[in-house]
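For this depiction, one protein chain was excluded, whereas all remaining protein chains were kept in their positions.
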Amino acid sequence: GGFVFALEKRGYVKAGPWTPEAAAEHPEAVRQLHREFLRAGANVMQTFTFYASDDKLENRGNKLTFTGAQINEAACDLAREVANEGDALVAGGVCQTPSYLSCKSETEVKAIFKKQLDVFIKKNVDFLIAEYFEHVEEAVWAVEVLKETGKPVAASLCIGPQGDMHGVSPGDCAVRLVKAGAQIVGVNCHFDPLTCVEAVKMMKAAVEKAGLKAHYMVQPLAYHTPDCNCQGFIDLPEFPFGLEPRILTRWDMHKYAREAYNAGIRFIGGCCGFEPYHIRAVAEELAPEKGFLPTGSEKHGNWGAGLEMHTKPWVRARARRDYWENLKPASGRPLCPSMSSPDGWGVTKGDADLMQQKEATSQDQLKQLFNRSKC
Amino acid sequence: GGFVFALEKRGYVKAGPWTPEAAAEHPEAVRQLHREFLRAGANVMQTFTFYASDDKLENRGNKLTFTGAQINEAACDLAREVANEGDALVAGGVCQTPSYLSCKSETEVKAIFKKQLDVFIKKNVDFLIAEYFEHVEEAVWAVEVLKETGKPVAASLCIGPQGDMHGVSPGDCAVRLVKAGAQIVGVNCHFDPLTCVEAVKMMKAAVEKAGLKAHYMVQPLAYHTPDCNCQGFIDLPEFPFGLEPRILTRWDMHKYAREAYNAGIRFIGGCCGFEPYHIRAVAEELAPEKGFLPTGSEKHGNWGAGLEMHTKPWVRARARRDYWENLKPASGRPLCPSMSSPDGWGVTKGDADLMQQKEATSQDQLKQLFNRSKC
Amino acid sequence: GGFVFALEKRGYVKAGPWTPEAAAEHPEAVRQLHREFLRAGANVMQTFTFYASDDKLENRGNKLTFTGAQINEAACDLAREVANEGDALVAGGVCQTPSYLSCKSETEVKAIFKKQLDVFIKKNVDFLIAEYFEHVEEAVWAVEVLKETGKPVAASLCIGPQGDMHGVSPGDCAVRLVKAGAQIVGVNCHFDPLTCVEAVKMMKAAVEKAGLKAHYMVQPLAYHTPDCNCQGFIDLPEFPFGLEPRILTRWDMHKYAREAYNAGIRFIGGCCGFEPYHIRAVAEELAPEKGFLPTGSEKHGNWGAGLEMHTKPWVRARARRDYWENLKPASGRPLCPSMSSPDGWGVTKGDADLMQQKEATSQDQLKQLFNRSKC
Partner (left out) sequence: GGFVFALEKRGYVKAGPWTPEAAAEHPEAVRQLHREFLRAGANVMQTFTFYASDDKLENRGNKLTFTGAQINEAACDLAREVANEGDALVAGGVCQTPSYLSCKSETEVKAIFKKQLDVFIKKNVDFLIAEYFEHVEEAVWAVEVLKETGKPVAASLCIGPQGDMHGVSPGDCAVRLVKAGAQIVGVNCHFDPLTCVEAVKMMKAAVEKAGLKAHYMVQPLAYHTPDCNCQGFIDLPEFPFGLEPRILTRWDMHKYAREAYNAGIRFIGGCCGFEPYHIRAVAEELAPEKGFLPTGSEKHGNWGAGLEMHTKPWVRARARRDYWENLKPASGRPLCPSMSSPDGWGVTKGDADLMQQKEATSQDQLKQLFNRSKC
């Protein structure tokens, strides 16, 4: 599920820095979201530690009421508490760092991962995920660090079929990650479900061709992104405050879950935009394979069956699979287009534009950015 | 805010019956949602008692672990608990009944309102709302019952500029409600914000023309509905499981809040589809008038200002009002249309099609409905 | 059919002034277009005399190789020549004048109509049409002038269901035109077919309610205009050089023809955007009523039947009515919206903005216009 975006909508995460201090600040909100995903059928509670590395927390003027360690510990406790209410596993996650983008050394970047890891080991998470990496090089560093703990390691890049920001193909990325020690490889975030499944298929084909073995994971966006270039939804003009028209329906999720399963992927989840009902749809589609429905399905009829109890007869007539499966939902926005032109600048790690600073962007810097974005 | 839809997505309400047993069953989920709306700037906690009349709860085969009284009481306690965490008021709400639709007598229908009301009085809510009525006649009955308590009464119809299901214009509806004793009149649900504001403007003009006095309220959908006929979003083919592309952005909410305020409406809220961040946008737009920002704005930069801290410079360039105000967000759905043809049957109270039954719709009945909907 | 727009695309009419000097300058092109409409099933050849009044021809710097009389005479000869190749009638048309817009007197405006009329009488056209009037007052003046000839007179306004530019309803307009002596009344141009049919229905209802008798005509655009306000397609940002995505298909024309016929309209034609194949579609839809197909149908299979001879089998599978009748054609323009915001200034005759001048607009005037249009 997509904690960062879901908690932003609920009022506990700030868009822009996207840091997870809510784990310590508002534990009841984070706990409740964990519970909803558990009810929806999630088998893994991922610690809410996205962007919780110290260098990110300090970055760009975010106020620091809590230390990174406090946030990471609180997140582990919440994940474990709710996981124990069902029979879910707890996964501790690290992700890409501003340090890498600012061209810090391998040693410096690895030290950052190590610091987060210490908390995960202390709190005894069940396995580890290196996720949301745009550059396979940094992901390999992360896997190498995580691997030393002896815990199972999953590695997930935020890339699509076009490969990472340095142009490394999904297949080559996957091979490098498996060789570095990842037991599970895949992609997360940045692209819509079918695009992500496509990228993981390419990974699987390359890993198998290289004679290696791995499991596969996918955690896409809950947004339709047919118009993205290699950098994904960050570059869409709608990111992050105008993505609503792109949100997937539960029926889109059924297609995604089936497609992912058919591709041989067995860790099937979601990232930004996923709400509990999206995960429930995935769990419902795969209920035949899992052998049971999620708890949350007590409040959901199969393929709209709950509508059999609606007041209006023409709404009751929608209580059937083929209706929802074939619906092409309208946007209600006749003045808006159906696709956008992404506006990325084609820069990547190593470019001066991407050096990160701790201070908030100044008005002068902003003015320069506006002018460049108009060109 | 829209409790029913929000809790459906979170896994605690079943679409179709839409009943609020979660107040008793899963109080932590309901409490959390109340808190999020409070943080977002809501000044009124509405008891989660929509469709909590006994006749509705019994209707159409819903299992009955809790009595209507238990649900209504739990909902009042939750609303009061969270209201006291800030300085919000508690409003107890009643809404239209299956009994009216099934042509029961005025006495029978009023008895149902009375039963819910007993709980509200016992729990001492601050004021009362008769909301979500498609027929002004039933709304007047509700107001007459609520009025007897001596509490302030608000009355809100789920109608648009075309008027109620019997063709009574918004203006005439409003005059009848004010004469019946409502101090606040307006509309809620069924249409998008600007359409609802339009309907309330018509109400206000008629009330003033009649030499009466009232306050005005509006609680629209958070969905764009330019293609609706008089019955509203119920008739859209996307209702209720494919409405995602229609969800309003926070910037749409700014426009709505300003428009509503300018129209002289002072009770400005939301209904189905509203998430906490939508209410926060309303509160932020009206912060100059209220004199302060909502608590939740600590996690939200004004007009996207939080993006000043984003990693990518071209995203930082979006940290400005004119960018978001002028954005025409794409749907990411090039195979989908921008509007739909609503499929209502043009029937209303009094038509045999609308007689309500307690049992679930049978397979035979469903087959008949499918065939009719194909014509 | 729509001579002005069709000949603009063929290179013989200049968009902006829209004057018909081609009748004298390039008779072969005008003759050919007449022939195509005749083949397509047209029963009336309308003289190509739109905007051929002297005041319009002189207006705004158009070079004047031919006199108004020469153009009007040439147009009459061409219409008659082709009409005689089949068994069509010839109609001579006058339309609204810059003089009226510039607030000239009734006498002055009527003198302009009279001058064109002299040619029509000399050339002995079969009947007369006063068409494309935005203000019923000017149309009444035209009918009064035409009426004096003793020829049958038709009167057609370029208005929609919202009425004329002074707010007179279609019904009232029609009654005034019939009382002034028009035997046929209706609307042309400015709106799409179904909108125009709607307006004529309102006319018919009012004429009948007034106890009068008339025949009805409709000559809509071949462009979809769901987003127009009262002034019609002139105000769409796409007018006149970006209307392509709005062009009706032949199948849209079948629906229009049937709808118009069912509404009791018996003079069913087209205006701007109509190409010969659009008129053929109208004639094919109404072939059962007329008793025969147009000549041009020798090159057209009924409802796509010609595709039975296509090379590819999956294209042959499209040779059937239900395929084309239900097709929702895509725009191939995912970056474009489906509707626009019209940008009219809400001014009408009597406003200084609409005073007409003979000279071309100066650069200074243009700069002022650009600035106003940005507001």
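The chains carry the letters A, B and C, assigned in the order they are written, with residues numbered from 1 in each.
Just so it is clear, contacts are C-beta pairs under 8 Å (C-beta built on N, C-alpha and C of every residue); 3 or more make two chains touch, one makes a residue touch a chain.
Owing to the predicted nature of the structure, the values given are computational and were not obtained by experimental measurement.
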{"item": "Chain not shown, its touching partners among those shown", "value": "A, B, C"}
{"item": "Which of C:G2, C:P98, C:P170 or C:G269 contacts the chain that the document leaves out", "value": "C:P98"}
{"item": "Among C:K104, C:H215 or C:R316, residue touching the chain not depicted", "value": "C:R316"}
{"item": "Per the touch definition above, residue among C:F48, C:F127 or C:Y223 touching the missing chain", "value": "C:Y223"}
{"item": "Positions on chain C contacted by the hidden chain, ascending", "value": "8-17, 28-29, 32, 35-36, 39-40, 59-62, 98, 101, 192, 223-227, 234-251, 275-277, 280, 296, 298-301, 304-320, 324, 327-340, 343-345, 353-354, 356, 360-361, 365-366, 369-370, 372-373"}
{"item": "Interface residues of chain A (partner: the chain not displayed)", "value": "328, 330, 334, 337-339"}
{"item": "Absent chain, residues of chain B that touch it", "value": "227, 334-341"}
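One rule holds for everything that comes next: only the chains that are shown with their structure count from here on.
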{"item": "Most central chain, Cα average position", "value": "B"}
{"item": "Inter-copy rotation, chain A to chain B, in degrees (Cα atoms; steps of 5)", "value": "180"}
{"item": "Chain centre separation in whole Å, for chain C relative to chain A (CA means)", "value": "56"}
{"item": "Centre-of-Cα separation between chain B and chain A, whole angstrom", "value": "32"}
{"item": "Where chain B and chain C are represented by their mean Cα positions, the distance between them in whole Å", "value": "47"}
{"item": "Numbers and ranges of chain C residues touching at least 2 other chains", "value": "334, 337-339"}
